[in-house]
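Below is a slice of the complex: some chains, not all, each in place.
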Amino acid sequence: MKLQFDHERVLAVVAHPDDAELLCAGTLARAKTNGAEIGICVLCQGDKGQPDKPVKNLAATRRAEMQAAAKLLGAELFLGGFSDGELADGRPERLRLIEIFRQFRPTLALAHSPEDYHSDHRAASALAESASWSCASRGHKTKSPPLAAPPALWWMDTIHMHAFAPGFFVDISEFVAVKEKMLACHQSQLARGQDRDFSPLLDLMRLQYQARGTQSGVSAAEAFRVRLAFKRARAW
Amino acid sequence: MKLQFDHERVLAVVAHPDDAELLCAGTLARAKTNGAEIGICVLCQGDKGQPDKPVKNLAATRRAEMQAAAKLLGAELFLGGFSDGELADGRPERLRLIEIFRQFRPTLALAHSPEDYHSDHRAASALAESASWSCASRGHKTKSPPLAAPPALWWMDTIHMHAFAPGFFVDISEFVAVKEKMLACHQSQLARGQDRDFSPLLDLMRLQYQARGTQSGVSAAEAFRVRLAFKRARAW
Amino acid sequence: MKLQFDHERVLAVVAHPDDAELLCAGTLARAKTNGAEIGICVLCQGDKGQPDKPVKNLAATRRAEMQAAAKLLGAELFLGGFSDGELADGRPERLRLIEIFRQFRPTLALAHSPEDYHSDHRAASALAESASWSCASRGHKTKSPPLAAPPALWWMDTIHMHAFAPGFFVDISEFVAVKEKMLACHQSQLARGQDRDFSPLLDLMRLQYQARGTQSGVSAAEAFRVRLAFKRARAW
Amino acid sequence: MKLQFDHERVLAVVAHPDDAELLCAGTLARAKTNGAEIGICVLCQGDKGQPDKPVKNLAATRRAEMQAAAKLLGAELFLGGFSDGELADGRPERLRLIEIFRQFRPTLALAHSPEDYHSDHRAASALAESASWSCASRGHKTKSPPLAAPPALWWMDTIHMHAFAPGFFVDISEFVAVKEKMLACHQSQLARGQDRDFSPLLDLMRLQYQARGTQSGVSAAEAFRVRLAFKRARAW
């Protein structure tokens, strides 16, 4: 059984610079190889996650890292530009994301699970849910015209697989290398590996794709769940 | 088995002009016939849902449509006056809705399900939950005096029945005509039937009341769930 | 808001002699007062629950106690006659219960929750679910003719309210006296109050109807959930 | 987004002669068109569902009807031969089904949801779950050799969509005709349409595929959920 991503336009909406790598980069890489167009929207700048040896212009450094990672994937990169730890489901944030949806024109959006561990992730989840509807509503005016239809919406796995019941698994066995290479672009984040609030990220990422893989009979997988809501659930 | 609505004062709190029609108008009509008093509070103006051929003063047009629908039912109409797509669970919105509760004095409030498809629906759900408590708290000052007790609170079905586990079903077999007539009042909304983000509304409504009816052994039904919370759950 | 039980025929299907008292006797008493006909089907004999000072013919003693309790309520009593602790969801048990359904002809059946604490309760739950369908199926031959339609089915609360999410609450404030008097009939069971595997039953029962009452704004209540299944869910 | 069924061997395991039509025939037809091999295993004979005007050799009649329906689909038909209303999750039933799995060698099995409305459906669900594991275990001896690996397993929707949270939807818009033609083969069952325990089946089927379709943006769909268990969940 295979899910075919060709002809799709897949937009991953994440809170922080390395979240796409951790939760959906394998799926994005596979969709790209299938012929899909890929976008990654990172809503926060990554400006609060300083390593022990502080990086001077952290937001700029992280932006360059994100660009490198997106380039590896062949993805278009969209930056929300919001501050870490302060993301809210407010009107300006919604309009910003609606405009990004209208620029990329996704047929499928991937978003953080509503109950994920970080308030930025939960705000990003609510923003993506809201934008996935409003992007196609002409009453919400932004620079670009409204889309013809809302994209499908999938919730992504949570960090550490906590409290996430997978609806289905995407086989990323052949896309582990690019997923790891993308993560390696985030040097300023990886430098935090030994510090107080992060496990070494590569270990965390490997444990998760292996565990999801073992659960679904392949060497590596990513887990998702269909958002069951008007126009965002789509038959395959 | 019958639920008796007589002596109740039922207030439906919805986000948009036609939501009451879609989700609870049959129940309201039945309660009215039983002898209950009915109120409908529509929080948003319906100002963003333009049909292909734009209506000039859309909010005014939709207000007139709502009044016509409420009149058919014999319901008191309350308008929140907020803009479509921008409804928030904030202090001004809460005070506005608390005052509406205090004017109508409901013994039962019907509200959108917390996980419904649209951010306005989710905000309306949170506002109704909050107002259903605070309307009876004298610390919250509004023009009208606080109520003697919070009303009971029920969550309404979601649009398309997505991810809603019914707690119980209300038989509306004899009230389908008024439900359909009320919907027919919303001409400016129905005119959007063929456009990008709406299925023909009458089809959607019929499919839902027939499906809920078939699930519960009648020709038409509406589904609800008791909000399990202090003072809002009430024994029958 | 009131649920009207008049014209109903309510059959409570329980595992042991005092389960109806603990979980639904208030509702049965109220339904009876409303004009409903009441049946109680006790599947097990109560033959294994000896008090410290053993009762000689325990099953006979408990049968007399059940008859006294049913008489208080004005209920018809049906005895499954199975042994305590050995109830199974097997063919003979199903046929026995189908025949009881056909004799009483319920329009509403009350059954133990599928995850209740005792294997007899779980078997009784499965048997009631199965009989509530098969009683109306002419392919299952028993002495009495098949019913015209399956009854509605509600799950009852669990002992101690463990892991039971109420769908709704029935106000039994005016029926506490009869519920307590019915329990008092079960002297051989109450004699076990201090022994190894039972808390004093009256305390347990009071705590539960008070807690369910407090949750739903009355002095005493019983909690139920609609069984969401073909023909057993019914609109009110 | 499309699920590709080519190279699969799909086995639907159902309780009664017309269950595959109601719950998964569109998916089977689509998989067949994709290049998959299809099997249908009906565990019960359909011997208890007499129409008002009794059919003489009902089991034989229904067998012929099943064969006609399977032929329309190009599916291999397997008959469990058990009696209606008596299906149990016992040793002989398990061995029978293990042998059927070994004859058909599925890579994907479809089974009733564990909480469906009928005890035969629930037993069929448990049997399919068990056989989906044991078919690949050489310790369970049957006539045919064990499979190299367990098939994936999906739960099917329930009758009337009661209490079933879809994990995903399969678009069957192009396969509605064959689904309806297959149902039309079951004349002895359709003859029960007006009798006591069945709604007209075609109406029921249409309402369900339309409701699932509307929920997922197509004209007709069937809903499924991945069984999350060792070796039966498979990444796509």
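A, B, C and D label the chains in the order they appear, each numbered from 1.
Quick note on the criterion: a residue touches a chain if its C-beta (ideal position, glycine included) is under 8 Å from a C-beta of that chain, and two chains touch if they have at least 3 such contacts.
These numbers come from a predicted model, not from an experiment.
Visitor: For validation: placed chains = 4, all identical. Expected total copies in the complex?
Guide: When the whole complex is considered, it contains 6 copies.
Quick note on the criterion: only the chains that are shown with their structure count from here on.
Visitor: Both chain C and chain D are touched by which chains?
Guide: B
Visitor: What's the call on chain B versus chain C, same or different interface residues, using the half cut on shared numbers?
Guide: Same residues, largely: of all residue numbers at this interface, over half are found in both copies.
Visitor: B-D versus A-B: which has more C-beta pairs touching?
Guide: Greater number of contacting C-beta pairs: A-B.
Visitor: What whole-number Å value describes the gap between the mean CA coordinates of chain A and chain B?
Guide: 35
Visitor: State, to the nearest whole Å, the distance from the C-alpha centre of chain B to the C-alpha centre of chain D.
Guide: The mean C-alpha positions of chain B and chain D differ by 39 Å.
Visitor: If I count partner chains per residue in chain C, which residues reach a count of at least 2?
Guide: Where chain C meets two or more other chains at a single residue, that happens at 228, 231, 233.
Visitor: Chains as vertices, touching pairs as edges: which of line, ring, star, complete or other describes this one?
Guide: other
Visitor: Which of the residues in chain B come into contact with chain C in the complex?
Guide: Going by the criterion above, the answer is residues 1-5, 8, 107-108, 152, 165-172, 212-213, 215-218, 221, 225-226, 228, 231, 233-236.
Visitor: Where on chain B is chain A touching in the complex?
Guide: 47-50, 84-86, 88, 115-119, 158-160, 162-163, 196-197
Visitor: Can you name the residues of chain B that touch chain D in the complex?
Guide: So the residues of chain B touching chain D come out as 160-163, 165, 199, 204, 207, 210-211, 214-215.
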